[in-house]
Structures are given as structure tokens and as C-alpha cells.
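For this view, one protein chain was removed and the others were kept in their places.
Then we have chain A:
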Amino acid sequence: MAAESPSSVRKVVVHLRATGDAPILKQAKFKILGSDKFAKVIDFLRRQLHRDTLFVYVNSAFSPNPDELVIDLYNNFGFDGKLVVNYACSMAWG
């Protein structure tokens, strides 16, 4: 088992924002374990929206690698106590 740091048991608030013609979720804010990978957010969106093809970004800027940890993304790119994740059905920011 990889050594765990105290930050890995923390939960991160993720704010999911629709972009373009993507459907808006009824509930857009969620808490997720910091030790989870970004893939979990992507999978969650796919299931909620019933779409396989989704483009998922952080801060409307870039698409993180699905293996990146949510806690790292929050620490590096979060603000106002949350991580903003944008999703689109077609490529929004090439």
C-alpha cells in the first residue's frame, strides 16, 4: 500500500458546470474523497448524463488525466473551497 498522507482522507467539494448544449444536472455540487481519481468524476458524469462521449475540464481550461487525484487537482486548481469541473458534449476548448 502506498504511504498515505493526512490529506488523502479529506473530502473535496466538486462543482459540476455544464458547457454549451450539455444538459444541466439537478444537483451540481458533490463531495468526493480526495484520494479518488478524477476518473471517478468522469464516470459519474457519464452515468448521470447517459453519455459516453464527454469532454471534461477543470476551470474551463484543460482536461486532466483521469488518473490524477482529486485532492491534487483541488490543491492546485481549486478556489473558494471547491473544484470547478466543466463538462461538454463536444470539444469546448481545443
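Everything below uses one rule, namely that contacts are C-beta pairs under 8 Å (C-beta built on N, C-alpha and C of every residue); 3 or more make two chains touch, one makes a residue touch a chain; residues count from 1.
Assume contacts and distances are computed from a predicted model.
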Chain not displayed: protein name in its UniProt record ("Pyruvate dehydrogenase E1 component subunit alpha", "Cell cycle control protein", "Autophagy protein 5" or "Protoheme IX farnesyltransferase, mitochondrial"): "Autophagy protein 5"
Options A:Thr19, A:Gln48 or A:Ser63, residue touching the unrepresented chain: A:Ser63
Sites on chain A contacted by the missing partner chain, in the whole complex: 1-3, 5, 39, 59, 61-69, 72-73, 75-77, 93
